Structure formats: structure tokens, C-alpha cells
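All protein chains but one are shown at their positions in the complex.
Up next, chain A:
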């Protein structure tokens, strides 16, 4: 049986966990700055840490792509724009333990030779922004940021930058445009940010949880980290359970734990109900059903079953939930958040929304199912960024697993579900 492994969450129950006093003395940063920067990169490569923002790209390899000795300024930009529906790990992490992120930023910046770092945090989380601002100010006060850190000669400026409400800014190149003061619209790649990122300079964009995991790797060693998880998905991660589960919340566990194991810990599906469908890693990852409860939640195993590990945002829905309604709402989200740059995504999400609205009202035909999967096929892989691809995930997977439920809507000319029982108070 896999058990929980609190590392990033270990101090969250302490009343002062968000202060320097409650966090610790930045001994990992001190250690890292005594190492050769390339040795820091190598340690992270050896740990097997892969990006915790959804894509799972090896973090150390990303750092290694930054050209050295190029005479240009380098930048680290932390992607704290957590907005993928269902994803709710970075926000509590930054609220309760912002210093793990700041310390990780010092180590990462040193490794990639960046003297300026940014935390791009979504704007809709005021108290999290306060905690970040306070942690950064405290670090400056104690000489942990600024000039000549730990007497190493390394300088680092860190800015907390609030976004303004745009899911697309979680896409790394859109984030960079936004940080430069433009509309947040994705750039064509290549060039990748490692070559031409912020201000066209070499830039690493890393997720909050990825960067916050780095101090533990430096302190405890790459082998320690790699000793958790599976062969190709190493280490721990925060799994976020939400929806129709008895005890929703944040569960920090080795990658490769299963939903069945997590549900056992979380008290199972709410009393008197059964699981119907769930997302492994946010709304952009194809849905799973009760037949996937034993799939190891690591990048490879989830991928082999036709979905993606994503952000480990486990949104769980029981049998009271109408899947067509759920897919419509996700589709409305993508249509709302499409930045409009690429035609397939801009127009495709709009039309998906129109057709799904009709389907949900029971006014569609079976041919509409072909229409929505055709539209989805014409979005997938045809836009600059992954937003459009994500929009197709709920469509394809819901039609695959719940075709009959769509048909039922046409048969009875409406939604076969009463929505009241699916609410929190519906079964009280």
C-alpha cells in the first residue's frame, strides 16, 4: 500500500508556517550556493523531478537548455497562475508555505545564472498574494534576497507580479507576453523560452510546486527524491481531491498512488453514492471512470490509459451528475478563455459551446455527436498552445464513455437528471 509523504505540506498545520521563523533557515539555498551551478542542475536532473504544472517535462533538463556565457541576462519566471479547473494545490501551498517557493527560486536562479526572478501569480487570490509579498519582503530583510547572497557574490531580485484574470496566462509564452505588459497570447515556438523568453532573453518558466520541491532535493539528495514514485515519474506530488468525496483536500503522496488508495484515505465517495467519472489532472485531461480506479497516477500509466496526469486535480463526480452538463460547462470555460489568436481554437470552442447547449437541452440529434467530435478533431493540434487541445479532452472522452447518456437526452427531449441531488446539500 502506498502511504502519504508530506514534504511541502508538512508544516501547514503550524500557525506560523508562512513566516521565516516557521519555515526554517534556508539551509538548502546556503548549500546550493556553495555548489557549482552545474552541479545543482545535475542534482535536479538526477532526482528525476518532472514539471508539476501539468506537462511533466524534466525540470533539470529544462534548466540545462539555458545557454551559458551568452552575455544576456537570464530570467526565472515562476508560473503561479494556477487556473486549470480542478487544480487547487499551488494556492494553498503559497498561502501556507511561501518560503519553500522563495528558497526554491534562489536555488533555481543560481543554477541557471539568473539575477532577476518573477512570481507571476493569478490576481484573484488576494491573501495568497499578501503572503508572497510578505515572504519576499522578509527574505530581503534577512539578506536572503538582494545582493551577495550567503557571501557567494550571487545577486537576486525577486518580484511578485499579479495577473489580472486570464486562464491563458498559465500557458508559458502567454504568461511571458503578459509579464511584458501585453495581452496574454501564446507565442509560436520555437524559439522556446530557454532561448528567447522574457524580453527575448533565456528564461526558465517553472510551476510553483516544481520550484518548491527543489530545496528538499538539495537538502536530502537526488536519491532520496528518486526513491519515491515510479521508475519514470519520481518523487512526491500534491494530489487534490475535490467533488463528491467524503473528505476532499490536499494529499501529498508519491507519484504512482492510485485513486482507489486515495479514496480509501479520504473516506470514499460521499455516503450512499458511487463514483461515475473523474479527471486525473484537471479539465484538460480526458475523463476516467470507475474502471480506472487502479491506474497508477504517474505520467506513463495515466497516459497509457488515454488520459494525462496533468496537475493531479482529481475532480470526482458521483452518479447524480449529468456528464453532458459537466462537459458543457467545461466547454463554456474554454470558449470564454480562448485568447482568440488561433482560428481553430477561437471558432471551434465557440461552436462546441453552441452545439453542446442544444444537446444538453435534449434538442440535438445523434448526428450532433459526430459534429462535436469533428469540431474537436479540427481543434486538436491545430493551434499555437494547448488550450484548444485541452478543450477537446472532455468532448472526446465523454462521448467515448457516455455516448448512451448523450442519446438519452435526445430520447426524452431534455436532461434526464435532477441537478439538486448532486449539490452538497442535496443529500442532507
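The rule is simple: a residue touches a chain if its C-beta (ideal position, glycine included) is under 8 Å from a C-beta of that chain, and two chains touch if they have at least 3 such contacts; residues count from 1.
The rule we apply is simple: contacts and distances are computed from a predicted model.
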Protein name, per the UniProt record, of whichever chain is missing from view ("5'-nucleotidase-like protein", "Cation:proton antiporter", "NADH dehydrogenase subunit E" or "Sugar ABC transporter permease"): "NADH dehydrogenase subunit E"
Residue of A:24, A:123 or A:146 touching the missing chain in the full complex: A:123
Selected residue (touches chain absent from view) among A:68, A:274, A:370 or A:423: A:423
Residue of A:20, A:43 or A:265 in touch with the missing chain, whole complex considered: A:265
Residues of chain A (touch criterion as defined above) contacting the omitted chain: 3-7, 9-19, 22, 72-73, 82-88, 90-92, 95-97, 116, 122-127, 129-131, 133-134, 137, 157, 159-167, 173, 177-188, 190-191, 195-196, 199-201, 219-221, 223-224, 227-228, 236, 238-243, 247-253, 265-266, 283, 313, 315, 317, 321, 325-326, 329-330, 332-333, 335-341, 346-347, 349-350, 419-420, 422-426
